[in-house]
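To keep things clear, I will list the structure first and then write my remarks on it.
Apart from one protein chain that is not included, each protein chain of the complex appears where it belongs.
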Amino acid sequence: MADRPLSGGQTAAAILALALIVGLAGDACHVAAGTTTYEWDGVPTVWRSAIWFPVALAGSVLAAAWLSERAGTPAVRTRTRADAVVGAAVVLALYAVTALLNDTPATVSVVLVGAIAVAVWAWWDPSPGALAVALAASVLGPLAEVAVVSLGASAYGEQVDGLGGVAPWLPWLYFAAGAVAARLWPALRG
Amino acid sequence: MADRPLSGGQTAAAILALALIVGLAGDACHVAAGTTTYEWDGVPTVWRSAIWFPVALAGSVLAAAWLSERAGTPAVRTRTRADAVVGAAVVLALYAVTALLNDTPATVSVVLVGAIAVAVWAWWDPSPGALAVALAASVLGPLAEVAVVSLGASAYGEQVDGLGGVAPWLPWLYFAAGAVAARLWPALRG
Partner (left out) sequence: MADRPLSGGQTAAAILALALIVGLAGDACHVAAGTTTYEWDGVPTVWRSAIWFPVALAGSVLAAAWLSERAGTPAVRTRTRADAVVGAAVVLALYAVTALLNDTPATVSVVLVGAIAVAVWAWWDPSPGALAVALAASVLGPLAEVAVVSLGASAYGEQVDGLGGVAPWLPWLYFAAGAVAARLWPALRG
C-alpha cells in the first residue's frame, strides 16, 4: 500500500474501481444463483450484469463517499487503504453470502445479514455519521431497486421477493455497503 | 457511542437488553429453520420463543458477565461499547449460521462453528479468564438444554440432536457467547 495521499480525482477513480469490482462480482453471484434476473433483452451486459447496474451502483457509492466527506461528520476510527480493502472484501463476501440464501427462511436470512451488517458498521466506524449514511443507504437502495423491479428491468427470485418485489435482507446489504462508503474517501485518499 | 461510564444498574440493563436482542433473534432463526421446536402448548411466546427462554438466557448472560467482573481475572484487551456491539453481532451471526446447518454433516458444522468460536475468543480477549468462562459456558449451557429437552419443553430437529438430544455444535455456540460475556461488563460500563 503506497503511502502518498491521492488527489481528489485519483480518490474518486479508486472508489469507482472498488465499487465496480464489488458490484460486478456481487451481482454475478446473484445472477448465477438465480437471486436476480435481468428481464430486458438487448441491453449490453458487463460480466453478468446489464450495463446500467454497475453504472448506477458505482455512481451511488461515489456520491455517498463524496457527500459523507463533504458533510464532515467526525469519524471514530481513522481507516487506511488496507482497511478499505478489508471493508470492501467483507461487503463483497456478504453480497456472495446472500446468493446462498434463496431457500432460507426470511427470518434466518434477515437476522444473518443484519447481524453481519451491524458488525461491519461497529468495526469500520461506529460513529453517528456512518450510521446515518448506512441507514440512508438501507432505505434509498432498496427503494431504487423496487422501482427498477416495477419497471420490469429486473426481478428477484420467487422465494426472495417478499419485500415489495425485492429481497427482505436487501436493506441490510445496503446498510453494510453504506457504512463502509461513508468513510471510503479519507481511507483511500490516505 | 456515549463516553460517560454507566452505573452498575445501567450496565446490567444494557447487558440484559443486548442478551435479549441476540437471544430472541437467534432463537427465532432456530425456530424458523426447524433447528428447535417448542413442545409445550399454552406457554406465552415472545417473537418465536417460549417466554422462559429469553428470561433464562438473559439471566445467564448477566450472571456470567457480573461474576466475571467480580472474579477480576485480568483481561488482555480493553474493549469499548463499539467492540461489544461487534462481539454481540458476531455471536448473533454465528447463531444464525447454525440455523443453516440442519443438513450439514456434523463434522463440518462442528468444525465451522468451533473455528469461529475460537476466533471470537482470540480476537475479543485472548485471556485465560475469558477462556475459563467460555469453557464453563460450553459445558453448562448444553447441559441445561439437555435437561430442558429431557423435560419435553423443547426439541432439536432429528438431524441435529446427536449430542444427548441437542446439536453437536451447541457447545461451541455457547463457547463464543461465554467468551464475549466474560468482558461485557467493563466494555458496556465504559
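We just call them A and B in the order they show up, numbering each chain from 1.
Here, a residue touches a chain if its C-beta (ideal position, glycine included) is under 8 Å from a C-beta of that chain, and two chains touch if they have at least 3 such contacts.
Source: prediction; values computed, not measured.
Listed residues B:L112, B:A134, B:V160 or B:L173: the one in touch with the omitted chain is B:L112. Of the listed residues A:A12, A:V85, A:A106 or A:L135, the one in contact with the hidden chain in the full complex is A:V85.
Touch with the chain that is not drawn comes from one residue among A:I15, A:V97 or A:L112, which is A:V97. If you put the missing chain back, the residues of subunit B touching it would be 76, 104-108, 111-112, 115-116, 118-119, 122-123, 126.
Across the interface with the omitted chain, subunit A contributes residues 1, 25-26, 28-29, 31-33, 48, 82-83, 85-86, 89-90, 92-93, 95-97, 99-100.
We adopt the following convention: only the chains that are shown with their structure count from here on.
Subunit A and subunit B have Cα centroids separated by 29 Å.
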